[in-house]
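Excluded from the complex is one protein chain; the other protein chains are retained at their positions.
Entry: subunit A
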Amino acid sequence: MSEAALLTIDRAERVFGGGRTIFGMPKPAVHAVQDISLEVRKGETLGVVGESGCGKSTLARLIVGLDRPTGGSITLDGRDIAADAGNDPRALAKKVQYVFQDPVSSLNPRKTVRTILTAPLVHLIGLGKKDQERRLEELMEAVNLAPEFLDRYPHEISGGQAQRIGIARALAADPEVIVLDEPVSALDVSVQAQVLNILDGLKSRFGLTYVFISHDLSVVESVSDRVAVMYFGRIAEIGPAREVFANPRHPYTHLLLQSAPAPGRKSLVPEDANTELPDPYNPPPGCAFFARCPNATHKCKESHPPLEAKSGEATHLAACYHPHGGEEE
């Protein structure tokens, strides 16, 4: 990669459950995220798409230090995030921030917007009273809200406005990276566009780096520079957004794109209803997409395909032995 990476994820893994009971029986374990390696460069937007249960939200929580990986490492500017989250969570929160999916439940119902937005100013950057006022005004201006909203309670504002407050809170301490976990999926389409436009404006204005997580392919396509497609806790395909969407290599990406409804698209191409989803407690040894894949062979069942460049472009990787649109091996 040409530029140095700001955020590096190296073989990150998060297992829930596991261990043994007091009688020595193994407890069931779920690999929410496994063997994920990727880099995010400064100033880019990395989109992460996948269906429910694919581990995208777990990945997001790992990046902001709300959860710790059980294996591998995540580093920001060369500093280990898991270690920072334990020793100096404030230093980490100054650099990485998070925007939640549900705008209303991420705001404390008993606090005014002012109190909510002041918290990071006080605890993260230790601003004095006077600077706080000035910064609050800046933040409200940045997310296009009238300053009157500062004295309202969360139940007195709409979902779109609440999400803008969530974004303002994430911006407050001037972070480098913002992880956006489904930031617009709880919003109406007209409000969704407002929020997406605000996010776009803020990115160029403050030189932010986004990790944008969504299940909505069209939203991810419209905001991302690069895209990672996740399936069953692993990356199925990663590459420049335009490449991945125009020329998907992993059959799963292809299926997703085929299934997505779009205005004007008359019929969707559904897959056979008989397909079985993999059991997270009993993961298949090979490719997790095996049972649903039209190209599957015996080899796919045996071993997990590595994430490799498939289409000649070094930046476009897919974890598949028999990629869509041309056999490789």
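To be clear about the criterion, a contact is a pair of C-beta atoms (placed from the backbone, for glycine too) under 8 Å apart; a residue touches a chain by one contact, two chains touch by 3 or more; residues count from 1.
The rule is simple: contacts and distances are computed from a predicted model.
One chain of the complex is hidden; its UniProt record names it "ABC transporter permease subunit", one of "Protein translocase subunit SecD", "NADH-quinone oxidoreductase subunit J", "ABC transporter permease subunit" or "Ferrous iron transport protein B".
Only one residue in the set A:Gly201, A:Pro294 or A:Gly325 touches the chain that does not appear here, and it is A:Gly201.
The omitted chain makes contact with just one of the residues A:Leu38, A:Ala228 or A:Leu256: A:Leu256.
Touch with the chain that is not drawn comes from one residue among A:Arg11, A:Arg79 or A:Arg242, which is A:Arg242. The omitted chain makes contact with just one of the residues A:Tyr98, A:Tyr210, A:Phe232 or A:Phe290: A:Tyr98. For subunit A, the residues touching the absent chain in the complete assembly are 51-52, 64, 66, 89-90, 93-94, 97-98, 100-102, 105-111, 116, 119-120, 122-124, 144-146, 148-149, 152, 156, 158, 160-161, 166, 169-170, 172-173, 188-198, 200-201, 215-219, 221-222, 241-242, 245, 255-271, 273-274, 277.
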